[in-house]
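Removed from the display is one protein chain of the complex; every other protein chain stays in position.
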Amino acid sequence: MIIAEQKPIEEILEMLAPHKKILLAGCGACVTVCQAGGEKEVGVLASQIRMARKEAGNPIEIVEMTLTRQCEPEFMEEAKDAMKDVEAVLSIACGIGVQLMAQTFYDKPAYPGLNTTFLGLPEEHGVFTERCAACGNCVLHLTGGICPIARCSKSLLNGPCGGSQNGKCEISQDVDCAWQLIYDRLKAIGKLENLTEIIPPKKWITSRDGGPRKIVREDLRI
Amino acid sequence: MDYQSGRRTEENRKGGPSDMKSGSNLEKVLEKGEFAVTAELGPPKGNDVEVVYEKAKYLKGVVDAVNVTDNQTAIVRMSSIATSKIIMDLGLEPVMQMTCRDRNRIGMQSDIFGATALGIKNCLCLTGDHQRFGNEIDSKNVYDLDSIQLLSVLKAMRDEGKTLGGEEIEGNIKLFLGAAANPFGDPFEFRAIRLAKKVKAGADFIQTQVIYDMDRFREWMKMVRDLGLHERTHIMAGVMPLKSGGMARYMAKNVAGVTIPDEIVKRMVAAPKGKGAAEGIKICIETIEQLKEIEGVHGVHIMALEWEHRVPEICEEAGLLPRPS
Partner (left out) sequence: MGSENPKIVAFCCEESGMPAYEHALSLGLELPEGLRVIAIPCGGKAETGYIMKALDEGADAVMVFACYEGNCKYVRGNIRAEKRVNYLKGRLEKLGLSPEKIVFCPVAPANGVRFAELLQQEIEVLRKGT
């Protein structure tokens, strides 16, 4: 899922400085799971902003709401009424949600309360790691189900590099060497011979490098 | 000034009269079966050529070629291609290092056109230390290719006269291709297989990471010989003289890919004050003597960064002088 984390409160307060009444909109999907922008987080953040503004002698009114998802146009209906009476929306959905809010409620500013960081999963409660680089050309079948683009610091396709030590990446003891993981897994499933083949240069054009991507499914268009 | 011929003729294509890949001095020494010696030169953090002259003067005549590092540890330095040309003009032969960290395939192939046009004949292909180690940690990550893919690309440029994208090259790329190897990295069982991949991709010569642990290195060489790799590529063993007990302890603990046996650390630490450097040189020379005896080791690569003035004595004491040619 998409993992995000809240922006520093100073940044958020700065964005909201010119406003007296806003909608604080959470999202019920990914950001709820990574506890950055769900219903609970809406409540906590709203209280914090109100308290900080009260302390500064410049109170702010906050309408709180959590949409089913902020990444689909049909759910924007849920915010329609609330948006009529506010000056702006602080969205604590991922970057996609903020953009859809901005696009849907075109005449009012939409501010991002989160920094959307990566595609990943919770390793354990409260610990999230990056797993997918959305490169548009998946090679997981070659690497035993471990993504070398997202999980190797250098996105090597013929790793490891010389910096792999004790299963850790040279950049930090907190980062596993993806190629050690790949080696172990290919060994476990009896496919070590995959590693003797040279994987040719990646066609990055399918990735963001080729420009913003778009998929059109004619079979789905009404 | 020495410029590579721009036109491809039957003579200077692959398989020409000399059958040399580049005709470089390093290639000649290795092909003749002589024990080769290379050293390293780190360019300045700027354009002060005096720094280059200072280092280069010690290396002239005592080594067969000099590696010019490429923004090593992601610290911005004068480019390897420019520094290589400067030392060529001083009469030294460069081994231009090229990492995958800072340039994409367009930039790298372009640099190879330029480097070979300037007369550079040796190129060492490296992945490159991650930018987090350096002094521009916010930079965008490139790594369009990895070192193995880079080797394949340069080999195809040389042997087939084509770029990765399939374009015919206007001219003739002649390069002696090198790669790095780490006998001490993990996973250990995989290291020889990875070396095989580099050889398959086109590595004509290999320079290893610094060696202090002779036993482990011998183990690795055995795996390498078992795969027949020592006959398909020239392996040069990396050595680095330790300067002090502190340096020994630091490297043993902190530098990825470097193992230093306790007895060597002990020797360095036990050396009397002011005598640490001498002990380090002594250990380096002993290491070189032992390396000469190992089957499949065709040369030594001396990494004495910021200590270039000690290279002549190391070569002298280790019986490596005079150099052929």
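The first chain written gets the first letter, and so on, giving A and B; residue counts start at 1 in each chain.
Operating definition for what follows: a contact is a pair of C-beta atoms (placed from the backbone, for glycine too) under 8 Å apart; a residue touches a chain by one contact, two chains touch by 3 or more.
If you're wondering where the values come from, they're calculated on a predicted model, not measured in any experiment.
For the omitted chain, the shown partners it touches in the full complex are A.
In the complete assembly, the contact with the undisplayed chain comes from A:M51, out of A:M51, A:A134, A:A188 or A:I205.
Contact with the omitted chain, checked across A:G28, A:G43 or A:G136, is made by A:G43.
The hidden chain makes contact, of the residues A:E10, A:D107 or A:E124, with A:E10.
Counting over the whole complex, chain A has residues 8-10, 40, 43-44, 46-48, 50-52, 55-56 touching the chain that is not drawn.
Please note the rule applied: only the chains that are shown with their structure count from here on.
Per-chain Cα centroids separate chain A from chain B by 41 Å.
In the complex of the two chains, the chain B residues touching chain A come out as 100-101, 105, 127-130, 132-133, 141, 143-149, 152-153, 164, 180-182, 185-187, 190, 193-194, 196-197, 200-201, 209, 256-257. Contacts from chain A toward chain B in the complex involve residues 153-167, 170-171, 177, 180, 183-184, 195-196, 198-202, 204.
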